[in-house]
Every structure is written in structure tokens, then in C-alpha cells.
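The complex appears here without one of its protein chains, the remainder shown in place.
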């Protein structure tokens, strides 16, 4: 396998599509938001990206069938606009891998004619959130006014450490290629998967790109997630009760 | 040395051999199972694989002779079928190394004409096992029925994190090359080397490939292993009694 | 993106400029010193260096505009002499990256005709400093006398572990290219950002290169820094009061 391998699954003609990145990160906000777009709208898988930068891992589906971990691009028809949505289960596992992989993602976005990009993510506050604010960062100050009108906040010196990972590089490397790129970061505690923060981010995207979403099933998901979290916590507490002392030491 | 170097030790003609991978992993289940095949049947070493992805290490045999750590392919005559069995002491030491090395292993399997692959391993349960179940994952749902008939269980959402390491990639990269690949994962506590779990995996392999094994010496090994484990634990407890405080601090 | 990408921003003619390196390190002494030169004198940005050796990160300015993290060379007019000053927010993230990146920095310095180099940094003492001594290391013993006259101390066996990172390699790789290179290391506690140690280093540089600096605003900065440190410590103490127990465990 090459370091990065791209499977061409379909090659539809898209009209100046909006590139939307939603890989895993803080609170899985970007991933939840991007996956919700695929669920709610008609979408077509167009590219699979395999790379030795992802963990050496296969996912197993409900029938027991394994598939090599990858990132996927879907073309999503939201009405007036086409979206080109990037989702997946992993970010790169090395420092330079983040750069190479983001470059490959931007190559694909360019190939479909995209010139605008939205990197979706979360920003950790360390506290439980009551009002879900979305912070912004852009590649060009001309983008700020429209975003502020849509409700995005721009705060001096926030996020404190800049933006890291693929979302940061969609802006950093995107700017060097001429993309108008925006990072939308939903505030989230940082302790839990956060569908409510994902909704806050999607509401901004609706407004600035121009489409309409029904949040019913995301609300259900938020409720389900809260149940799942409760169950996992229960299981963890039970597991912690298993003896792991000298009697069971691993002899490799 | 090249990054991966393959020594051709022998080049027998094999007839559609079954590729069996048994490198170290959870409970050393796959490694024990694969090595038992080499012990019980006539086998011929056909390839040695050296790589800078393995630790920089030599093994020392009983006569004091060192040999560079490597993975080995043996041709194993189990009756109707030929097996091509991969064993070794290590997996790759880096993320991308897992991909490159599995690719090299699949190249060798293809070279011998293999189209079917079994990746043997363990899946940790965190508890001592009473009944040794074997879980399965496949590259093609058409493989499931025969495996279930042989006693393999397919459970929704298990193993939870997918399959990682070389076993995962034998499926993930194997599927991309057209292999019919199956992962057989024996349940094991995860705390101990587990010859009983290895036996459970081998019993499935007997059934689905079609050969017969005598488990007497594996049973002996299980008993020996339990004694060895006992001795090692004793030694560790003694070592922990050695003073390691300020008086003996290492000055490098 | 290539592994190292250099943007040519300007190409002024410099006359045997003095290459000054001030990347982050112990007490941020070198970084503070180098940045102070840019503030106090007329300076022109001449090169930006991007690399996949830096963290995958963008910085966000006060208007919300993101820029890919990079290192920068400025031409600085300090009077008789031209300085070529290297600043940035990061060192390389890998062992070999330090070598490759320092090589690229020295290429740029050579391109501008530099033959002398000063690597600025701090050396940790583990104690609060009362008198700010500057230790030296050089590529050629002929450089020692002038430095001692300017107040630099050369002590046997110090710094104990040699000099590491880009400062060390500016000497080590610089010597192999024929640079006359000096490392100026201000003593600092190692626990705090230390503008006073940066001043001690700059006072030596003034003397040996031949220019004059006004330290008023560095003094202000030292005072501001002390206030900031106080506030951050207060915030940290408050954050530590937030519950982070089982109720808020991250479910990824």
C-alpha cells in the first residue's frame, strides 16, 4: 500500500461545493455534526482515503464483516448548495502525518472544485455548558462579518493555544492554496460526547451556507447518548471491581 | 539492510495453500496456535522476514548462538491441504510499520498462490474464562455460515474496538487484494498466556480447513505453562524485595 | 506541502549579517531576547519557514484570522551591523527534525551571507537567580577572549549535558559549515519565563556585536509578566477545584 491511497468510488459533477470537515476531536462535535448531515440529506460516497497514518485497524460491521479503517468523502445535496463532507474515525497518528493527510484531503476538495471550507470541531471549556456558543476562526478577515451576523463569536486570544489537528490545518494549509476557510468550534465541556454542541455548530452552518435541517433525530440521539453514557459508566464501575492484582499479572 | 529483507530458504510448490498468521498478541493465543501446528505436522521453513520494524534484537539459542529477530513462513502438510504458517516473536514497532509489514506478508502468501487467510488471535474479556468461545470476523459475509456451523460466534459490536495489528490488517489489506480472510479470536482473560484459548482456536481451524490434530502435547504445555507462571511470579516477588532506593540510584 | 517550505517575503541586500537564533527553550530566554530586538529596532520580515516538523497548528490573531505556525527570519538594522534574527513558537517535534530544520535555517543564513551566529537561550539552575550570569559555548576557542571581556563566563563541565536542540545544532552543524558560532545562555531558574535573563543575554550581545538597546519596555514586560503569572496561577487554582471525577469521565 502507498502511504496514502485514494479509492475513487464515484465522480459526480459538483458545482462549487462547500468542503465540510468533521473528523473526531474534542467532544466529537465535528464528527457528530458531519455525520448528521449524511443522515439527514441524500448523500453519495465519492472517495475513500486509506493511509498508514491511521491505526492498523479494521472495523467490524453487524454481520461480522471487516473493513479497513478509512476516511470518506460524501457528496451531499442540501438544496441550493452541494456539500463535500469528510468524515472518519481517526486523525493521523503522527505529527507530520497531520500535514500530509490534510494536504491529501485538500487535493480532493480542489479536484471537486471547492473553494470554501468549513472545519467543524469543539473547544473545551472545562465546565458543563448551559448556553452553546460557537467560536470562529477564519483565513481572511473579510469572512468575519457574515459569521458574526449568524451568531459566531470571535474572541481575542481564544482558543488560547490556536487550533490543532486537521481542523487547524484545513485553515493553515487551506489558506496557502487560496481556500476561504472557516473553523466553527462549538463550546463543550470536553468530558463527554456532545450532540448539543454539534447542533449549535450545525445551526451556524445552516445559516452561513444556506440550507435547512430537521433536528428531531439529533435530539433523540442526544437522549440516547445520555443513556449510553450512563450504561458505560455503570459497566466501568463493575469492571473496576475485577481483581487485577499479583494473582493475575500478565506474563507475556 | 533494506527496510524489509526476505530470505528465500526453500521454494516448494504448494497447491492453493491456506495462509495462517499467528504473531504475538493478547494471551499469545495466535502465536501458541500457529507454533503448535509446526510442532505437530511436518513443516518446512520457506521464508525468513527481517525488518527494521522489529526491535533491534538477537535471540540466543541453547548453544549461545545469536540470530537476528525475524518472522518465519513454514509450509505445513496437514493432509488434504497445505498451510503456509507465519510465526515470529514480534509485531511491528510503529504505526505505519504494521501496514508495510502486513503488505510484505501478503506478498509472500500471494507468491505461493494463497487465496484464503486465517488470522489467529485472542480477544480479552477481563475475566477468567470457563468456556472458551471463539469470535469471528471476515472479509466477506458469504464466509459466515460455514464458520458458524463450525462453532464460531459472530456478535454485534464485538470486538468493540475492531481488530488491531497484523491480524486486523490481514483482513483489511487482504480484502483489498481479493483474499477470503477470516479472523479467529479466542476469548482469553488477557492477563496470562493462554494455551487453552489457543486450543479452542485450533479446533475451529481443524473443522473449517479440514485436518486433524492431537492435543496431548498442548495439554502438557498448558500444565507446564501454569508451573512456569507460578515460578515467574515467585521470582518477581523476590526481585521486588531488592532495595532500589537512593543508595543504588543509577548514575548514567 | 514539502517537508520544509520556505516563503521568500523580501530579499534585501545585507552586509555580512549576524545570524541570531531565538527559538523557545528554557525560560523562553532566547525567544524573549530575539523578539525584543524586533520590537526595538526597524526590522523587515524576509523569510517564513513552514514544516511538518512543527505541531499541526494555526495561531489565531486578534481579528480571528488563522495563520499556519512557522518560524520567521527578520532583517534587523541595529546601526553598524545587520542582524538576521530567527524567531518562532516551536522547535522541531522529532529527533531528526531538529537536524533537518537547523540545516534549513543555516542555509538561509548562508544565503544572506552570514558567517557569524549567536544562539540565544537559557540554562536552568533550579534556583531563583539573584545575579544574572551568562554562560558561553563557541565553535572556535579564538572567540573566547572577546566574550570573556564582555562578561560571558566559561565554566568547565557546564552546561553539564552539553547544549541541546536548535541552539546546540547551530553550533554543531554551523561549525561543520565554517560559521563562527556562539551560544549565549542566560542563567534562569527554569521554572518561569524570565525577561531578566533575556536582558542579561542581550547586554552581552550589545557588547560583542556593537549596538545599543533601551531596556525600558523590557523592564515593563518583566513587571507585566509577573502580574500575568500571578493571574494564571490564580486561575489554575480555581480550575483545580472543578470536579473531574467519575461523573464527568470522557466517553470517546
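Things to note:
Just so it is clear, A, B and C label the chains in written order, and each chain counts residues from 1 on its own.
The criterion applied here is as follows: a contact is a pair of C-beta atoms (placed from the backbone, for glycine too) under 8 Å apart; a residue touches a chain by one contact, two chains touch by 3 or more.
This is a predicted model, so every value here is computed, not measured.
Just so you know, the chain we are not showing touches B, C across the whole complex. Listed for chain C, the residues touching the missing chain in the whole complex are 24, 28, 92, 95-96, 98-100, 102-103, 126-128, 136-141, 144, 154, 156-159, 161-166, 168-169, 171-173, 175-176, 181, 183, 189-193, 228-229, 232-233, 236-237.
Taking the whole complex into account, chain B touches the unshown chain at residues 1, 3, 50, 52-53, 55-60, 62-69, 93-94, 239, 242, 244, 246, 248-252.
Simple rule for what comes next: only the chains that are shown with their structure count from here on.
If the chains shown are joined wherever they touch, the resulting network is a simple chain of contacts running from one end to the other without closing. Where the sister copies chain A and chain B meet, the same residue numbers recur on both sides for under half of the interface positions.
With centres computed from Cα atoms alone, the innermost chain of the structure is A.
Rounded to a whole number, the gap between the C-alpha centres of chain A and chain B is 36 angstrom. If each chain is reduced to the centroid of its CA atoms, chain B and chain C end up 50 Å from each other.
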